[in-house]
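All protein chains but one are shown at their positions in the complex.
Let's look at subunit A:
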Amino acid sequence: MFDGTRRRIVSLWFPRFASDRVLRARPVDGPFVLTLQQNNANRIYCLNEPARARGLYRGMPFSDARAFCPNLSSRPADLHADQRFLGLLRRWAVRWCPWVGFEGADGLVLDITGSAHLFGGEAAMITAMRARLARAGLSVRIGCGDTRGAAWARAHHGEEAVLETLPVEALRLDPDTVMALQRMGLRSIGQLAESPRAPLARRFGPELLLRLDQAFGTRPEQITPEAEPPCYAVRMTFPDPIGLVDDVMAGTERLLERLCGKLADHQAGARVLCLTLRLVDGGVQDVELRLARALRDAARILPLFQRGVAEVNAGFGIDQIRLEALQVEPLPPEQVTHVSTRDPGRLDDLITRIGARIGLENVLRFLPADSHIPERSFSIAPAAFSKPEAGWACLRPRPVLIFSPEPIAATGPRPPRRFRWRRMALTTGRASGPERICPEWWLVDDAWQSGLRDYWQVETLEGRRLWMFYTPQNPGWFVQGEFA
């Protein structure tokens, strides 16, 4: 029983973590390795027990390993997936105690002080841990001790051993220090602890004594538990199935209030929401809502769901609704001001509703861009993800409509006196120009393959004012735009 003074730490070490993870999903008989490109060579990153029995080891070049063992099967290692999987194991380990941290890339450390009796004592708890992990297909070594250092040492170098008898590597030292200690004849932790401290500190620096003290508990070492990421999902189950739009909206309203409370606690706002309706017959219907800006105001989000909910086929009824914020953005509280009378939220709500019909990426806004090329002198961005920008000063006359260049029959560097465009016979009344625009050579653009362009503003006697250009390097006349 916990007496209130001694800490108890459990260290879990998964010696074949990466390969166990892969083999859980796709079991392989016989030797199996994961390879990783390290220092320009494909080396073994992790291997299973049969491969180790054949004499392969970590860090061995993969080509050598294949020569030793022709029937070796292999896959490339995925470090990110390993990290994610360790995160999942960490969440699982919270079932034993609330205080769980990572120990390197292939281990966990648990502070079981005061929680072991809930599982029938320390020994029973460790047996249960081992059984569950074995059932999950993970090989594990479990060390238990009064300090984090002692637990780590037992997990890595003998689970039942007395700490003093363990070799000096068990102190989490770097290999050079271990090698130097062994040359001095200090092979076990006990020998190290008995030897005088001052010469050791002079020879190896503070790191060695820190690790030694941490292992014996004379200096404290903390376990940093990972913060649980906030879960922005709420659900509601009904005793009887519902089917009317008003009922679903009333349920959604209650869920939204809870969700928005959660969002407000974390100073966040939802950008994408998903309402999942579970039907009585097991079917699932999703209503997705993409907002034009981050929101956490239930009264404003609710009417935006109306359209999506009305389209759902409820079948025999809905017995559970679940609301999740799929994409969340930080939304700090804003100071209310009396100066601004325009409500910017009203426009965002309109964009959201229209975006629900035609897609949020089709509601656009023009932004100025820095280029002389007419087609690139502005950019178009979704209005929901951009802010209006100033800087539209344009010194040269530009047409109000542009289209891809339409050739006309004309020759010579001056605008033609008469020409036909779109089946209209036009006569030039006044032409101003030329304005020479060079292609941007640093960008490849097929439309500008014909080289330089001399732009003319041509006003016709018929009224139309056209923006035409002549390509001197590749003679030809084109109409590209029309003025106001």
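By definition in this document, contacts are C-beta pairs under 8 Å (C-beta built on N, C-alpha and C of every residue); 3 or more make two chains touch, one makes a residue touch a chain; residues count from 1.
Rule of thumb we're sticking to: contacts and distances are computed from a predicted model.
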| item | value |
| --- | --- |
| Omitted chain (choose from "propane 2-monooxygenase", "Peptide ABC transporter ATPase", "Protein ImuA" or "Cytochrome c oxidase subunit 1") - UniProt protein name | "Protein ImuA" |
| Residue of A:198, A:336, A:390 or A:444 in touch with the missing chain, whole complex considered | A:390 |
| Candidates A:273, A:351 or A:410 - the one touching the absent chain | A:351 |
| Candidates A:172, A:300, A:365 or A:414 - the one touching the absent chain | A:365 |
| In subunit A, positions touching the absent partner | 346-347, 349-351, 353-354, 357-358, 362-366, 368, 374, 377-378, 380, 383, 388-390, 392, 394, 397-404, 429-430, 457, 459-465, 481-484 |
